[in-house]
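Here the complex is missing a single protein chain, while all its other protein chains stay put.
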Amino acid sequence: MIEFSVLDQLLAKEEIKLLKARRDRAVDTKDWDLYRSLHADDHVSHNQGFERWETADIMIENVKALLGENRTTVHHSHTPEITFESSTKAKGIWGMEDLIFDTASGELLIHGFGFYHETYENRDGKWLFTSRQLKRTLVRECPETNKA
Amino acid sequence: MIEFSVLDQLLAKEEIKLLKARRDRAVDTKDWDLYRSLHADDHVSHNQGFERWETADIMIENVKALLGENRTTVHHSHTPEITFESSTKAKGIWGMEDLIFDTASGELLIHGFGFYHETYENRDGKWLFTSRQLKRTLVRECPETNKA
Partner (left out) sequence: MIEFSVLDQLLAKEEIKLLKARRDRAVDTKDWDLYRSLHADDHVSHNQGFERWETADIMIENVKALLGENRTTVHHSHTPEITFESSTKAKGIWGMEDLIFDTASGELLIHGFGFYHETYENRDGKWLFTSRQLKRTLVRECPETNKA
């Protein structure tokens, strides 16, 4: 199954963790050019509570509409489980927490937890996100309404 | 002290981080078979506020009783310090945060912080947890009661 050396696999894992780090920073600093550059054109998103977004452009349009204006966001990702199908295809599961605040009032609107299930591909020497599915364990719509 | 190559040590560290990632996901998704498979039979737990649990089976029985029914949990672990005593024995310290919610009401019952001090052993080619001690810096029993 694994077609590449253990050292190459360690390096690929570091590249994928860096990809993830940039994604979380890009969304929270609203660096949409960076955000777009991390995703393959044919990236598919399927996040609980939302319809499928079948391309990277549709995804980023929706993310910007949801989080771009009047919202301050925090996306933190934890303890990855990255496995390789080949030297150019990988899967990852990350624990996650997100917070969405109204920027003007500072009110916490949404506080969520769950797991990102993702796929990555190395295309032309560069690792990119090819799919993302967010499986929630808990979403709190504040104040204090739980939608587990 | 370290009896194995730097590359082997990097690979062992990745295996231990993967073990930890699976543990946090197993408890929060209530995948008790996975949870059990990550721990050596003779695993010892000593978490602040609880008596020692001298085997993995006793530990998991207690964890299921505390968190398995009617509770939604979040366990996030951060910035590991992993050191090797030999090629088959390691220690780790992880920053941690946990949240325990009542699933039905969504009420936050406990919000805690601290450090996991753990040991790991490679037995028959597989890294397993052999002990875990949770040292708390803060536990908030909600609402707003602090037990530092």
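Going in written order, the chains are labelled A and B, and every chain counts its residues from 1.
Everything that follows uses one rule, which is that contacts are C-beta pairs under 8 Å (C-beta built on N, C-alpha and C of every residue); 3 or more make two chains touch, one makes a residue touch a chain.
Only a predicted model underlies this, so the values are computations on that prediction, with no experimental measurement involved.
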Hidden partner interface residues of chain B, rising order: 6-7, 10, 13, 76, 78-81, 93, 95, 97, 113, 115, 137-138, 140, 144-148
Interface residues of chain A (partner: the chain not displayed): 7, 10-11, 14, 17-18, 20-22, 24-25, 28-29, 72-74, 76-78, 99, 101, 103, 105-107
